[in-house]
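Omission of a single protein chain aside, the complex is shown with its protein chains in their original locations.
Presenting chain A:
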Amino acid sequence: MTSPEDGRVRSAEPTEVEPGSEHEPDRHDPDARGHFGPYGGRFLPEALIGAMDELATVYEKARLDPDFVDELNRLLRDYAGRPSLLTEAPRFAEHAGGARIFLKREDLNHTGSHKINNVLGQALLTKRMGKKRVIAETGAGQHGVATATACALMGLECVVYMGEVDTERQKLNVARMRLLGAEVIPVRTGSRTLKDAINEALRDWVTNVETTHYLLGTAAGGHPFPMMVRNFHKVIGQEARAQVLEKAGRLPDAVTACVGGGSNAIGMFHGFINDPGVRLVGYEPGGHGIESGEHGATLSEGTPGMLHGALSYLLQDEDGQTVEAYSISAGLDYPGVGPEHAWLKDTGRAEYHSVTDAEAMEAFQLLSRTEGIIPAIESSHALAGTLRLGRELGPDGLIVVCLSGRGDKDMDTAATYFGFMES
(Lines give C-alpha, C1' and ligand atoms only; values in the text may rest on other atoms or scores of the structure.)
Protein backbone atom coordinates (compact mmCIF):
# COMPACT_ATOMS: atom_id res chain seq x y z
CA MET A 1 0.00 0.00 0.00
CA THR A 2 1.03 3.61 -0.38
CA SER A 3 2.78 5.32 2.46
CA PRO A 4 1.13 8.36 3.97
CA GLU A 5 3.39 11.35 4.52
CA ASP A 6 4.37 10.57 8.04
CA GLY A 7 5.06 6.95 7.14
CA ARG A 8 3.43 5.56 10.24
CA VAL A 9 1.27 3.00 8.52
CA ARG A 10 3.36 1.43 5.83
CA SER A 11 3.97 -2.12 4.91
CA ALA A 12 7.04 -3.88 6.19
CA GLU A 13 8.60 -7.30 6.24
CA PRO A 14 6.95 -9.71 8.67
CA THR A 15 8.66 -9.66 12.04
CA GLU A 16 8.90 -12.34 14.66
CA VAL A 17 6.85 -11.93 17.79
CA GLU A 18 8.97 -11.24 20.84
CA PRO A 19 7.47 -11.79 24.27
CA GLY A 20 6.66 -8.49 25.91
CA SER A 21 7.30 -6.47 22.80
CA GLU A 22 3.74 -5.20 22.65
CA HIS A 23 4.63 -2.42 25.04
CA GLU A 24 7.53 -1.03 23.08
CA PRO A 25 6.97 2.17 21.13
CA ASP A 26 6.79 1.63 17.38
CA ARG A 27 5.92 3.55 14.26
CA HIS A 28 2.22 2.81 14.71
CA ASP A 29 2.14 4.95 17.84
CA PRO A 30 0.32 8.26 17.46
CA ASP A 31 2.25 11.54 17.62
CA ALA A 32 3.03 13.09 20.99
CA ARG A 33 -0.42 14.66 21.17
CA GLY A 34 -2.22 11.47 20.29
CA HIS A 35 -2.92 11.91 16.59
CA PHE A 36 -3.32 8.99 14.22
CA GLY A 37 -3.12 10.94 10.99
CA PRO A 38 -5.77 13.64 11.52
CA TYR A 39 -7.70 11.58 14.09
CA GLY A 40 -7.47 11.28 17.86
CA GLY A 41 -6.15 14.14 19.96
CA ARG A 42 -7.78 15.49 23.08
CA PHE A 43 -11.13 17.24 22.82
CA LEU A 44 -11.76 17.37 26.52
CA PRO A 45 -12.31 19.95 29.26
CA GLU A 46 -9.19 21.65 30.60
CA ALA A 47 -10.08 20.23 34.04
CA LEU A 48 -9.15 16.75 32.80
CA ILE A 49 -5.97 17.63 30.93
CA GLY A 50 -3.76 17.39 34.01
CA ALA A 51 -5.01 13.85 34.70
CA MET A 52 -4.55 12.85 31.06
CA ASP A 53 -1.00 14.21 31.13
CA GLU A 54 -0.30 12.31 34.34
CA LEU A 55 -1.71 9.11 32.89
CA ALA A 56 0.33 9.50 29.71
CA THR A 57 3.52 10.09 31.70
CA VAL A 58 2.94 7.20 34.08
CA TYR A 59 2.06 4.90 31.19
CA GLU A 60 5.07 5.91 29.08
CA LYS A 61 7.31 5.12 32.01
CA ALA A 62 5.56 1.86 32.89
CA ARG A 63 5.53 0.41 29.38
CA LEU A 64 9.31 0.40 29.37
CA ASP A 65 9.70 -0.67 32.99
CA PRO A 66 10.50 -4.41 33.25
CA ASP A 67 8.90 -4.53 36.70
CA PHE A 68 5.60 -3.31 35.31
CA VAL A 69 5.70 -5.54 32.25
CA ASP A 70 6.64 -8.58 34.35
CA GLU A 71 3.87 -7.93 36.84
CA LEU A 72 1.32 -7.50 34.07
CA ASN A 73 2.50 -10.62 32.26
CA ARG A 74 2.35 -12.58 35.49
CA LEU A 75 -1.27 -11.50 36.03
CA LEU A 76 -2.19 -12.24 32.43
CA ARG A 77 -0.74 -15.73 32.78
CA ASP A 78 -1.61 -16.75 36.34
CA TYR A 79 -4.85 -14.83 36.79
CA ALA A 80 -6.41 -14.23 33.38
CA GLY A 81 -5.27 -17.56 31.93
CA ARG A 82 -3.21 -16.39 28.95
CA PRO A 83 -2.20 -17.34 26.41
CA SER A 84 -5.73 -17.96 25.20
CA LEU A 85 -6.22 -20.92 22.88
CA LEU A 86 -6.42 -20.87 19.12
CA THR A 87 -9.11 -23.38 18.16
CA GLU A 88 -9.83 -24.54 14.64
CA ALA A 89 -13.55 -24.60 13.80
CA PRO A 90 -13.92 -27.09 10.94
CA ARG A 91 -17.65 -27.83 11.25
CA PHE A 92 -18.43 -24.10 11.40
CA ALA A 93 -16.08 -23.56 8.44
CA GLU A 94 -18.16 -25.93 6.30
CA HIS A 95 -20.68 -23.08 6.18
CA ALA A 96 -17.98 -20.66 5.02
CA GLY A 97 -17.16 -22.15 1.67
CA GLY A 98 -14.62 -24.51 3.16
CA ALA A 99 -12.07 -21.93 4.15
CA ARG A 100 -10.07 -22.82 7.25
CA ILE A 101 -11.23 -20.84 10.25
CA PHE A 102 -9.43 -20.47 13.55
CA LEU A 103 -10.98 -18.89 16.62
CA LYS A 104 -8.84 -16.79 18.94
CA ARG A 105 -10.43 -17.78 22.21
CA GLU A 106 -10.64 -14.58 24.24
CA ASP A 107 -13.89 -16.04 25.58
CA LEU A 108 -11.78 -18.39 27.71
CA ASN A 109 -10.07 -15.58 29.59
CA HIS A 110 -11.01 -15.01 33.21
CA THR A 111 -14.26 -12.96 33.27
CA GLY A 112 -15.14 -14.26 29.81
CA SER A 113 -13.83 -11.71 27.35
CA HIS A 114 -10.80 -9.83 26.06
CA LYS A 115 -11.60 -6.91 28.38
CA ILE A 116 -9.45 -8.30 31.19
CA ASN A 117 -6.22 -7.57 29.24
CA ASN A 118 -6.73 -3.82 29.36
CA VAL A 119 -8.27 -3.77 32.79
CA LEU A 120 -5.34 -5.48 34.50
CA GLY A 121 -2.94 -3.04 32.82
CA GLN A 122 -4.89 0.04 33.81
CA ALA A 123 -5.53 -1.21 37.34
CA LEU A 124 -1.76 -1.58 37.83
CA LEU A 125 -1.34 1.98 36.53
CA THR A 126 -4.02 3.18 38.95
CA LYS A 127 -1.95 1.85 41.82
CA ARG A 128 1.18 3.47 40.39
CA MET A 129 -0.64 6.81 40.36
CA GLY A 130 -1.62 6.30 43.99
CA LYS A 131 -5.32 6.53 43.19
CA LYS A 132 -7.76 4.46 45.26
CA ARG A 133 -10.98 4.83 43.30
CA VAL A 134 -11.80 3.54 39.82
CA ILE A 135 -14.75 4.44 37.65
CA ALA A 136 -15.75 2.70 34.43
CA GLU A 137 -18.49 2.63 31.84
CA THR A 138 -19.95 -0.55 30.50
CA GLY A 139 -22.28 -1.55 27.69
CA ALA A 140 -22.74 -5.30 27.70
CA GLY A 141 -21.27 -5.46 31.17
CA GLN A 142 -18.10 -7.28 30.12
CA HIS A 143 -15.84 -4.31 30.77
CA GLY A 144 -17.70 -3.53 33.98
CA VAL A 145 -17.28 -7.09 35.22
CA ALA A 146 -13.61 -7.13 34.27
CA THR A 147 -13.06 -3.80 36.04
CA ALA A 148 -14.94 -4.92 39.15
CA THR A 149 -12.82 -8.07 39.13
CA ALA A 150 -9.50 -6.23 38.92
CA CYS A 151 -10.62 -3.79 41.63
CA ALA A 152 -11.53 -6.68 43.91
CA LEU A 153 -8.15 -8.24 43.23
CA MET A 154 -6.24 -5.04 43.93
CA GLY A 155 -8.37 -3.55 46.69
CA LEU A 156 -9.65 -0.55 44.74
CA GLU A 157 -13.03 1.12 45.13
CA CYS A 158 -15.08 0.58 41.96
CA VAL A 159 -18.04 2.46 40.48
CA VAL A 160 -19.51 1.36 37.15
CA TYR A 161 -21.85 3.48 35.04
CA MET A 162 -24.22 1.50 32.85
CA GLY A 163 -27.11 2.68 30.69
CA GLU A 164 -30.48 1.72 32.08
CA VAL A 165 -31.39 -0.09 28.84
CA ASP A 166 -28.26 -2.20 29.25
CA THR A 167 -28.85 -2.94 32.94
CA GLU A 168 -32.13 -4.50 31.76
CA ARG A 169 -30.72 -6.58 28.93
CA GLN A 170 -27.60 -7.61 30.85
CA LYS A 171 -29.02 -8.21 34.33
CA LEU A 172 -26.69 -11.09 35.04
CA ASN A 173 -23.63 -8.90 34.59
CA VAL A 174 -25.12 -6.27 36.92
CA ALA A 175 -25.41 -8.97 39.57
CA ARG A 176 -21.85 -10.13 38.91
CA MET A 177 -20.47 -6.62 39.34
CA ARG A 178 -22.37 -6.13 42.59
CA LEU A 179 -21.18 -9.50 43.88
CA LEU A 180 -17.62 -8.39 43.17
CA GLY A 181 -18.17 -5.35 45.35
CA ALA A 182 -18.69 -2.69 42.68
CA GLU A 183 -21.34 -0.02 42.82
CA VAL A 184 -23.40 -0.09 39.60
CA ILE A 185 -25.11 3.19 38.74
CA PRO A 186 -27.86 2.97 36.08
CA VAL A 187 -27.70 5.95 33.71
CA ARG A 188 -31.08 7.37 32.77
CA THR A 189 -30.02 10.21 30.44
CA GLY A 190 -30.04 10.30 26.64
CA SER A 191 -30.17 6.94 24.91
CA ARG A 192 -29.60 5.18 28.27
CA THR A 193 -26.91 3.02 26.68
CA LEU A 194 -23.11 2.99 26.42
CA LYS A 195 -22.70 6.53 25.06
CA ASP A 196 -24.52 8.03 28.02
CA ALA A 197 -22.72 5.78 30.47
CA ILE A 198 -19.47 7.33 29.19
CA ASN A 199 -20.93 10.85 29.52
CA GLU A 200 -21.84 10.15 33.13
CA ALA A 201 -18.44 8.60 33.88
CA LEU A 202 -16.77 11.71 32.45
CA ARG A 203 -18.94 13.91 34.70
CA ASP A 204 -17.85 11.86 37.70
CA TRP A 205 -14.22 12.05 36.60
CA VAL A 206 -14.19 15.81 36.16
CA THR A 207 -15.51 16.09 39.74
CA ASN A 208 -13.27 13.49 41.40
CA VAL A 209 -10.22 13.42 39.17
CA GLU A 210 -7.77 13.92 42.03
CA THR A 211 -8.62 10.58 43.67
CA THR A 212 -10.08 8.67 40.76
CA HIS A 213 -8.87 6.89 37.63
CA TYR A 214 -11.29 6.54 34.75
CA LEU A 215 -10.65 3.03 33.51
CA LEU A 216 -11.93 3.44 29.97
CA GLY A 217 -12.88 0.15 28.38
CA THR A 218 -12.21 0.74 24.72
CA ALA A 219 -9.52 2.11 22.43
CA ALA A 220 -11.32 5.44 22.12
CA GLY A 221 -11.36 8.70 24.12
CA GLY A 222 -8.64 11.30 24.49
CA HIS A 223 -4.93 10.57 24.28
CA PRO A 224 -3.36 8.37 25.69
CA PHE A 225 -6.36 6.01 25.95
CA PRO A 226 -6.55 4.83 22.31
CA MET A 227 -2.85 3.94 22.19
CA MET A 228 -2.66 2.55 25.71
CA VAL A 229 -5.76 0.36 25.46
CA ARG A 230 -4.57 -0.90 22.09
CA ASN A 231 -1.20 -1.83 23.52
CA PHE A 232 -2.79 -3.76 26.38
CA HIS A 233 -4.77 -5.75 23.79
CA LYS A 234 -1.92 -6.31 21.31
CA VAL A 235 -1.27 -9.58 23.10
CA ILE A 236 -4.35 -10.98 21.33
CA GLY A 237 -2.90 -10.52 17.87
CA GLN A 238 0.63 -11.40 18.81
CA GLU A 239 -0.38 -14.70 20.35
CA ALA A 240 -2.70 -15.44 17.43
CA ARG A 241 0.06 -14.80 14.91
CA ALA A 242 2.48 -17.23 16.57
CA GLN A 243 -0.28 -19.81 17.08
CA VAL A 244 -1.55 -19.75 13.51
CA LEU A 245 1.99 -20.02 12.15
CA GLU A 246 2.46 -23.08 14.29
CA LYS A 247 -0.89 -24.72 13.49
CA ALA A 248 -1.35 -23.79 9.83
CA GLY A 249 2.24 -23.19 8.84
CA ARG A 250 1.45 -19.85 7.28
CA LEU A 251 -0.03 -16.44 7.94
CA PRO A 252 -3.79 -16.14 7.45
CA ASP A 253 -5.34 -14.36 4.49
CA ALA A 254 -7.37 -12.27 6.89
CA VAL A 255 -7.99 -11.61 10.55
CA THR A 256 -11.45 -10.51 11.60
CA ALA A 257 -13.05 -8.94 14.65
CA CYS A 258 -16.19 -7.10 15.67
CA VAL A 259 -15.95 -3.33 16.08
CA GLY A 260 -17.97 -1.29 18.57
CA GLY A 261 -15.44 1.05 20.16
CA GLY A 262 -12.90 -1.28 18.58
CA SER A 263 -10.66 -2.59 21.37
CA ASN A 264 -10.56 -6.31 20.53
CA ALA A 265 -10.21 -5.50 16.83
CA ILE A 266 -7.30 -3.12 17.30
CA GLY A 267 -5.51 -5.64 19.51
CA MET A 268 -6.04 -8.40 16.97
CA PHE A 269 -5.10 -6.21 13.99
CA HIS A 270 -1.83 -5.07 15.55
CA GLY A 271 -0.48 -8.60 15.65
CA PHE A 272 -0.64 -8.60 11.85
CA ILE A 273 -0.36 -4.94 10.89
CA ASN A 274 3.17 -5.36 9.58
CA ASP A 275 2.16 -8.34 7.44
CA PRO A 276 0.95 -6.73 4.22
CA GLY A 277 -0.55 -9.98 2.93
CA VAL A 278 -2.97 -10.23 5.85
CA ARG A 279 -6.25 -8.39 5.42
CA LEU A 280 -7.56 -6.71 8.56
CA VAL A 281 -11.35 -6.84 8.52
CA GLY A 282 -13.71 -5.31 11.09
CA TYR A 283 -17.43 -5.95 11.33
CA GLU A 284 -19.71 -3.27 12.69
CA PRO A 285 -23.26 -3.71 13.97
CA GLY A 286 -25.72 -3.27 11.12
CA GLY A 287 -28.68 -3.56 13.50
CA HIS A 288 -31.91 -3.74 11.55
CA GLY A 289 -30.00 -2.98 8.34
CA ILE A 290 -28.21 0.17 7.22
CA GLU A 291 -31.24 1.31 5.21
CA SER A 292 -33.42 1.18 8.37
CA GLY A 293 -31.29 3.87 9.99
CA GLU A 294 -31.14 1.69 13.11
CA HIS A 295 -27.54 0.53 13.34
CA GLY A 296 -24.15 1.27 14.87
CA ALA A 297 -22.03 1.15 11.72
CA THR A 298 -19.89 4.15 12.53
CA LEU A 299 -17.01 3.59 10.13
CA SER A 300 -19.23 2.49 7.25
CA GLU A 301 -21.85 5.23 7.62
CA GLY A 302 -20.40 7.94 9.84
CA THR A 303 -18.51 11.17 9.21
CA PRO A 304 -15.55 12.68 11.07
CA GLY A 305 -16.47 14.26 14.40
CA MET A 306 -15.63 14.43 18.08
CA LEU A 307 -17.15 12.29 20.77
CA HIS A 308 -15.75 11.54 24.23
CA GLY A 309 -12.45 13.24 23.61
CA ALA A 310 -11.22 12.23 20.17
CA LEU A 311 -11.77 13.05 16.53
CA SER A 312 -12.86 9.92 14.70
CA TYR A 313 -15.76 8.69 12.63
CA LEU A 314 -19.07 9.40 14.28
CA LEU A 315 -22.78 8.86 13.70
CA GLN A 316 -24.00 12.46 13.71
CA ASP A 317 -26.53 14.70 12.05
CA GLU A 318 -25.70 17.74 9.94
CA ASP A 319 -25.59 19.95 13.06
CA GLY A 320 -23.01 17.75 14.75
CA GLN A 321 -25.48 16.23 17.22
CA THR A 322 -24.64 12.61 17.96
CA VAL A 323 -27.16 10.20 16.50
CA GLU A 324 -28.16 7.28 18.70
CA ALA A 325 -26.79 3.93 17.65
CA TYR A 326 -28.69 0.69 17.73
CA SER A 327 -27.60 -2.93 17.94
CA ILE A 328 -29.03 -6.10 19.47
CA SER A 329 -25.61 -6.30 21.08
CA ALA A 330 -25.17 -3.95 24.02
CA GLY A 331 -21.40 -3.99 23.60
CA LEU A 332 -21.52 -2.65 20.03
CA ASP A 333 -24.32 -0.15 20.56
CA TYR A 334 -22.10 2.94 20.29
CA PRO A 335 -22.14 5.83 17.77
CA GLY A 336 -18.37 6.44 17.97
CA VAL A 337 -15.28 4.35 17.31
CA GLY A 338 -11.61 4.46 18.28
CA PRO A 339 -9.58 6.99 16.25
CA GLU A 340 -6.97 4.52 15.03
CA HIS A 341 -9.69 2.59 13.22
CA ALA A 342 -10.64 5.79 11.39
CA TRP A 343 -7.04 6.13 10.28
CA LEU A 344 -6.73 2.47 9.27
CA LYS A 345 -9.90 2.88 7.21
CA ASP A 346 -8.69 6.04 5.48
CA THR A 347 -5.27 4.59 4.70
CA GLY A 348 -6.89 1.40 3.44
CA ARG A 349 -4.88 -0.84 5.76
CA ALA A 350 -8.08 -2.16 7.32
CA GLU A 351 -11.57 -2.57 5.89
CA TYR A 352 -14.89 -2.38 7.68
CA HIS A 353 -18.27 -3.87 6.83
CA SER A 354 -21.55 -4.22 8.65
CA VAL A 355 -23.44 -7.27 9.87
CA THR A 356 -27.12 -7.15 10.82
CA ASP A 357 -28.71 -8.40 14.02
CA ALA A 358 -30.21 -11.30 12.08
CA GLU A 359 -26.90 -12.34 10.51
CA ALA A 360 -25.15 -12.12 13.89
CA MET A 361 -27.81 -14.20 15.63
CA GLU A 362 -27.63 -16.83 12.91
CA ALA A 363 -23.86 -17.09 13.40
CA PHE A 364 -24.40 -17.15 17.18
CA GLN A 365 -26.57 -20.23 16.84
CA LEU A 366 -24.39 -21.80 14.16
CA LEU A 367 -21.20 -21.71 16.21
CA SER A 368 -23.08 -23.10 19.21
CA ARG A 369 -24.44 -26.02 17.18
CA THR A 370 -21.39 -26.83 15.07
CA GLU A 371 -18.58 -26.32 17.57
CA GLY A 372 -20.20 -26.39 21.00
CA ILE A 373 -18.98 -22.87 21.69
CA ILE A 374 -21.51 -20.18 22.66
CA PRO A 375 -20.08 -16.85 21.53
CA ALA A 376 -21.00 -13.36 22.76
CA ILE A 377 -23.44 -11.60 20.44
CA GLU A 378 -20.71 -8.97 19.89
CA SER A 379 -18.29 -11.64 18.65
CA SER A 380 -21.08 -13.20 16.59
CA HIS A 381 -20.88 -10.17 14.32
CA ALA A 382 -17.27 -11.12 13.53
CA LEU A 383 -18.34 -14.75 13.02
CA ALA A 384 -21.10 -13.76 10.59
CA GLY A 385 -18.68 -11.57 8.66
CA THR A 386 -16.17 -14.41 8.61
CA LEU A 387 -18.75 -16.73 7.03
CA ARG A 388 -19.16 -14.19 4.22
CA LEU A 389 -15.43 -13.64 3.85
CA GLY A 390 -14.76 -17.39 3.82
CA ARG A 391 -17.12 -17.83 0.88
CA GLU A 392 -15.30 -15.01 -0.88
CA LEU A 393 -11.86 -16.57 -0.27
CA GLY A 394 -12.89 -20.13 -1.14
CA PRO A 395 -11.48 -23.43 0.13
CA ASP A 396 -7.88 -22.23 0.12
CA GLY A 397 -8.70 -19.36 2.45
CA LEU A 398 -7.41 -19.11 6.01
CA ILE A 399 -9.03 -16.76 8.52
CA VAL A 400 -8.39 -16.08 12.19
CA VAL A 401 -11.39 -14.56 13.93
CA CYS A 402 -11.27 -12.93 17.32
CA LEU A 403 -13.86 -14.62 19.49
CA SER A 404 -13.82 -11.70 21.89
CA GLY A 405 -16.20 -13.05 24.51
CA ARG A 406 -18.49 -15.80 25.60
CA GLY A 407 -22.24 -15.74 25.28
CA ASP A 408 -23.45 -16.70 28.76
CA LYS A 409 -24.44 -13.09 29.43
CA ASP A 410 -26.59 -13.10 26.28
CA MET A 411 -28.85 -15.99 27.20
CA ASP A 412 -31.86 -13.78 27.97
CA THR A 413 -31.55 -11.99 24.63
CA ALA A 414 -30.96 -15.23 22.72
CA ALA A 415 -33.78 -17.13 24.42
CA THR A 416 -36.18 -14.33 23.55
CA TYR A 417 -34.84 -14.01 20.01
CA PHE A 418 -35.11 -17.71 19.23
CA GLY A 419 -38.20 -18.34 21.33
CA PHE A 420 -36.44 -20.88 23.55
CA MET A 421 -38.45 -19.87 26.62
CA GLU A 422 -41.77 -20.77 25.04
CA SER A 423 -43.26 -23.93 26.48
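As a working rule, a contact is a pair of C-beta atoms (placed from the backbone, for glycine too) under 8 Å apart; a residue touches a chain by one contact, two chains touch by 3 or more; residues count from 1.
Just so it is clear, contacts and distances are computed from a predicted model.
S.K.: Among "Tryptophan synthase alpha chain", "Peptide/nickel transport system permease protein", "Multisubunit potassium/proton antiporter PhaG subunit" or "Cytochrome c biogenesis ATP-binding export protein CcmA", go ahead and choose the protein name stored in UniProt for the chain not displayed.
M.R.: This omitted chain is identified in its UniProt record as "Tryptophan synthase alpha chain".
S.K.: Which of these, A:Ala47, A:Leu64 or A:Met411, touches the one chain of the complex that we don't see?
M.R.: A:Ala47
S.K.: Contacts of chain A with the missing chain: which residues?
M.R.: Answer for chain A: residues 33, 41-51, 53, 189-190, 195, 199, 202-203, 206-210, 303, 305-308, 311, 314, 316, 318-322 touch the chain left out.
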